[in-house]
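The complex appears here without one of its protein chains, the remainder shown in place.
Letters A, B and C name the chains as they come in the text, with residue numbers starting at 1 for each one.
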Amino acid sequence: MNVGSFPFIIAALLVVFGLYALLFKRNLIKMVIGISLVETGVNLFLVMVGYRSGGAAPIYTYANAGERMVLPTPQALTLTSIVIGLATTALLLSFAVFVHRHYGTLDVRKIKELRG
Amino acid sequence: MNQDGMSIIVRTVTRFVYGLVLVFGFYVIMHGHLTPGGGFQGGAVVASAFALLLVAFGAAGVKGRLSKHLLQSLEEIGALAFLGLAFAGIGTAFFYNLLANSGSLFGASVALGPNAGFLNTGGLVPLMNWAVGLKVMTGIASIVIVMLVGARKEETE
Amino acid sequence: MGGINTGFGVWNPIAWTLLFLGILIIGFLVRSRGQKNYKRGTDQTQSFLSGNAEPENPEALHVRGENLYWGMVHGLSAYYKRVRAWHTGILNDYVAWFVGALGLVFVILFWIG
Partner (left out) sequence: MNALTVHAPVLLVAVPLLGAFATPLIGKLGRGPRDLFVGLIVAVTAALAGLLAADFFASSGAPQLYVLGGKGLSLPLPSGMTVPIRIMFEVDGMSAFMTLITALVTLTGAYFSFSYWRERSGGSMYYSLLLLLTDGIFGMELTGDMFNFFVFLEITSIAACGLIGFRVWLKKSQEAGFKVMTLYTLSGLFVLLAVALLYGQHGGLNIAFLAGQIGTLGATIVDKVALGLLLTGLAMKAGAVPLHMWAPDAYGEAPAPMSAVLVANSQASLYALFRVLFTLFGVGVALSTNGWIIIVFAMLTIFVGVTMALVQSDIKRLIAFGAVSQIGYMLLGVGVGLVRRASLLAGGAALADKADALDYGFVAMQGGIFHMLNDAACIGLLFLTTGAVIRASGTRDLNKMGGLAHRMKWTTIFFVIGAFALAGVPPFNGFASKLLIYEASFKVSPFLSVIAILSSIMLLAVFVKAFQGAFLGPRTGLSDAGEAPLGMLIPMAVLALVVIAFGLFPGFFVDTIVTPAARALWFGRDAYIGAVLGGG
């Protein structure tokens, strides 16, 4: 299946939406979602870098002889990146829980004791 | 979601599905070197079974059966096992795959060309998958427990 | 020994330290030739606080950290008002600085470089 440059556009859009959430959303949880969106965009880009039109999944045991495969390295990188993303998201959400406990709000504009 | 978990329907279904999820998770870990998946993915599946238990039976229902300390200890042991396997090949290089093609455990040589895949290949890789799987399943489970307990404390205060 | 060449000249800390000690010794020699006829325990050894009496409470004597350089900060208040206002403490603004800097770096790299 020839997908053209469509996934790259989606990846760029995901990054832009994520940045929009980080720039204009006040809620801490929504900012974490923004980070996740940027991450998803980058991951999608990374997978697309190794994609070949019509390629099979890079699993040697399933492929037919002579069939061309997509590049496995970016997929391995993406998996690593997803694992790291899980850890960062968990940490960010934990911080959000404790920030809410201390400040009683998730509004980022009210959480500014550290300034100046 | 209250302290006692959810309705009897959810609990019954959980009892039924729980074992299937566990088996599927361990399958994914075990075949990590042959099929998509591996330690992290399988571990995450197993941890989702723990999360299912927590959701269905509530924190009170699971308390005492899933000890946080036990989970954390197992997590460290998994990580140490992974590192130990990485150290095993230090005679040649760190992370050197000592067992691959050696004829011993997981040491069968890989057939050339497309094949169905044999479990007894991969050398240290399947063992590392198990170590990572142990770490991930216990790690994510303890994260879920900590977050649940943390959220609960906030409700009572 | 121990010196470094800076292109314009040489920096040798050992020589500098010896010179510093020498000047210190000369300073002490000059000081030791000064008058010694003041009387201890009288007003001559009291500290002079612009003619005010010394406060009883010793804590009142301490110039707190915040009071230092207030004049300088006051003189630069136009600058400080602006720069302190940048550090809003709001995370959205910090992300905006990052995105802005990224944009600026791209502009420089592609239009000028």
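The working rule: a residue touches a chain if its C-beta (ideal position, glycine included) is under 8 Å from a C-beta of that chain, and two chains touch if they have at least 3 such contacts.
Remember, it's a predicted structure, so these values are computed and weren't measured experimentally.
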Considering all chains of the complex, which shown ones does the missing chain contact?
A, B, C
Residue-wise, where is chain A in contact with the chain that is not depicted?
15, 22, 28, 31-32, 35, 38-39, 42, 45-46, 49, 73-74, 77, 80-81, 84, 87-88, 91-92, 95-96, 98-99, 102-103, 111-114, 116
Hidden partner sits against chain C at residues 1-9, 11-14, 16-17, 20, 58-59, 61-66, 68-69, 72-73, 76, 79-80, 83-84, 86-87, 91, 93-95, 97-98, 100-102, 105-106, 108-110, 112-113
For review purposes, identify every residue of chain B that touches the missing chain, sorted by number.
72-73, 76-77, 79-80, 83, 86-87, 89-90, 92-97
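The rule is short, and it goes like this: only the chains that are shown with their structure count from here on.
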Averaging the CA atoms per chain, pick out the one whose centre lands closest to the mean of every protein CA shown.
A
Would you mind pulling out the distance in Å between where the CA atoms of chain A average out and where those of chain B do?
23
Any idea how many Å lie between the Cα centroids of chain B and chain C?
57
Which chain A residues qualify as touching chain C in the complex?
19, 22-26, 31, 108-109, 111-116
State the interface residues of chain C toward chain A in the complex, per the touch definition above.
84, 87-92, 95-96, 99
Interface residues, chain B side, partner chain A - complex
34-36, 40, 113-117, 140, 143, 146-147, 150-151, 154, 157
